[in-house]
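The complex is shown incomplete by one protein chain, all other protein chains being positioned as in the whole.
Each chain gets a letter, A, B and C, in the order it is written, and its residues are counted from 1.
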């Protein structure tokens, strides 16, 4: 597997608002005819329940290591010119961007496939966790694959 | 088929640089958890040949009508919150953005599918044509499905 | 009856006109229009089978009749994006 670092892929965790324009500009190149930008944003409704806000936590060293691995896996499968992955941490309000994935490729089919691979795999293997703050006052860590979120505490009790 | 206009989809042809940040901000909503932005950019190399610049021409009334149809087709197939399609016309330098497609959906799978559908269909049915200005001084309209581009004129002759 | 036909891209270059007028007699189809265009603009003849005809912003097939007042356009396969 190629070492991702030779490509200067932009791999970041941040507490600040994600500047997706800066990320997109960074991956533009005359060698690419296609750019995909994926943004994950804080959605209000999930299966009929209302979210007030989210908190994201990471195991930062491993999260960055896994994101670099995903960059390498992606470059081994598609002719990627440039790519970047930025994940937000901390407290996020409704509509804010939790993750941005950007890929440039010569052709669009590859850009779509590479972008989808990056976000799909990120959600499977990168150690970051989301805590839901529901409108009913409860909070719950979201743990896919272990059933529905387990309530942690009731607000005010 | 639903009438696209009820959704205020942003469908545009423009001679100016495409502001993809403005487009992306316009399709953000608390109901969406996923945003896809696709950008087509002017690539330098095509099958070993070097492009200097491109010229895009449209049949504007029909191009806009077809783009609106595609918006409607997309909304009929996927749960799209908001979408926008902007195509650039006129003279484009290397690296410039020729087309921007943006879609927001509750979930990412649908956003990827809808975005890919929009750009794939745009390239099939929207009456816009690209003229290549090659580095060897020749120019040629690009006509997919009718073999390789037909040289129109040699520079300086 | 006279029909105006908008020409785009390589079709316009070959006809050397943004818009051409084609005279067709009686009720006629897209196929009749193609024949008339090829006769009037011989440069279009070699590529006519590859050209597309649109009527009122919709792609038209050869057997379709053309209504008076229809907005007609003739152009090559598209290459936007």
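Please note the rule applied: a residue touches a chain if its C-beta (ideal position, glycine included) is under 8 Å from a C-beta of that chain, and two chains touch if they have at least 3 such contacts.
What you are looking at is a predicted structure, and each value in this text was computed from that prediction instead of being measured.
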Remark   = Note: the excluded chain touches shown chains A
Task = Using the touch definition up top, pick the residue from A:91, A:109 or A:123 that touches the left-out chain.
result = A:123
Task = Can you work out which residue in A:25, A:61 or A:136 touches the chain that's missing from view?
result = A:61
Query = So that we can see where the missing chain sits, which residues of chain A does it touch?
reply = 40, 56-59, 61-63, 65-66, 87, 98-99, 119, 122-131, 141-146, 150, 152
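Assume only the chains that are shown with their structure count from here on.
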Query = From the C-alpha centre of chain B to that of chain C, how far is it in Å?
reply = 25
Task = Name the residues of chain B that each touch 2 or more other chains.
result = 40, 119
